[in-house]
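Below you'll find the structure I mean.
On to chain A.
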Amino acid sequence: MGNLVFDIAHLLAGLQVLVSFLLLYQDRLGALIRVFALQAVLLALSVAWQAYAQDAPHLYVTAAIALIFKVLIIPVALDRMVVRLGIHRQVETVVSVGPTMLAGIGLVGLSLVVMLRVTAGEADALAREDLAFALSVVLLGLLMMITRRNAVSQIIGFMSLENGLILAAAGARGMPLVVEISVAFSVLIAFIVIGSFVFRIRERFDTVDVDALERFRGGRG
Partner candidate 1 sequence: MLPFYPAFLAGMMLVVLADDAFTFLFGWEFMSLASFALVVSHHGVAENVRAGLVYLMMAAFGTLALMLAFGLLAAGGEGVSLQALSFSAMRAHGPTPLAAAVVLGLALLGAGSKAGLVPLHVWLPLAHPAAPSHVSALMSGVMTKVAVYGFIRIVFDLAGPPAWWWGVPVLLVAGPTAVAGVLYALMQTDVKRVLACSTIENIGIIFVGLGLALAFEANGAPAVAALALTAALFHVVNHALFKSLLFFGAGAVLVATGEKRMGMLGGLIHAMPQTALAMLVGAAAISALPPLNGFVSEWLTFQAILLSPDLPVWGLKMLIPAVGALLALAAALAAACFVRLYGIVFLGRPRSAAASQAREADGFTRTAMASLAVLCLAAGILPGPVIDALQGAVAPLVGVRMTGQGHLAWLSIIPVAEGRSSYNGFLVFVFIALSASLAALAVHAFGSRAVRRAPAWDCGFPGDDPLAQYSAESFAQPLRRVFGRSLFAARETVTMPPPGDMAPARLSVSERDPAWAFLFAPLGRAVSALSGRANAIAHLNIRNYLALVFGALVLLLVVLALWA
Partner candidate 2 sequence: MGLTGGLLIQSAQMALVLALAPLLTGVVRKAKARLQRRQGASVLQPYRDLARLFRKEAVLAENASPLFRAAPYVIFAATWVAAALVPTFATGLVFSWTADLIVITALLASARFFLALAGMDVGTSFGGIGSSREMMISSLAEPAMLMLVFTLALVARSTQLSTVAQVMLTSGVGLRVSLALALVALVMVAVAENGRIPIDNPSTHLELTMVHEAMVLEYSGPHLAMIELAGQLKLVLYLSLIGCVFVPWGLAPAGASVLALAAGVLAWAAKMAVGALLLALFETSIAKMRVFRVPDFLGAALMLGLLGTLLLFVSRSL
Partner candidate 3 sequence: MPASAITSAASAPALQLLVAGIVALVLLAAGAVPLARKAGGSALVYGAAAAICVLVLGTALSSLGGAPASLILPPGLPELGGRLRLDALAAVGLDGDGLGGAAASPFALGFPPGCAPGGAGGGASPPGAMPATSRRRNGCCPSIPPSWPA
């Protein structure tokens, strides 16, 4: 029975890393939002599975939050924002997709080397596996943020980074405050979306291109 638990958790975490790569691959905003929703579903499943494996009821709450918030509310809000603000659909990248994917692979390799060599000690295999994949998702999320020009794609990059964190938190057996942390992060993301919506980032600048934000630095120094 033990290794089944381990296998499923391992599978779900691996899938999440794969979806992160998918996120890097997308070049249209609509598809990007839907792939993110997919990653959120996988996150909810793995957290629920961890809850079942560690029979820690509070993790179910985290899974529920992830499911409702990140699969339904945020994607819909982003979709409407894209429509309302008339942001053009094309995802502008700084570096073309090929090199980004290679960089992604390098990052995953790095996190595996760092994590597995590090925890060669007595920590149990499950925690080690989860951490390695969580670190990969975090690094890939960060990579996405720095290689995309649209503010929306940056938000999604940040949210996938946050998914990695929740995966890691869930993986740590018996870690307190997981729920509070996921709630804090949800509030944070809500702030981002509402903020960019309310401040009408779109209205102040013709595109939501993060570089456009810079043009108004003007003479200040």
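Here is the rule we go by: a residue touches a chain if its C-beta (ideal position, glycine included) is under 8 Å from a C-beta of that chain, and two chains touch if they have at least 3 such contacts; residues count from 1.
On the choice of candidates, all candidates are chains of the complex that A comes from, given by their letters.
Bear in mind that the values here come from a model prediction, so they are computed numbers and not experimental data.
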Touching chain, any copy counted, for chain A within the complex - options 1, 2 or 3:
1
Candidate 1 partner, complex, touching residues on chain A are 94, 107, 110-111, 113-114, 117-118, 139, 142-143, 145-146, 148-149, 154, 210-211, 213-214, 217, 221
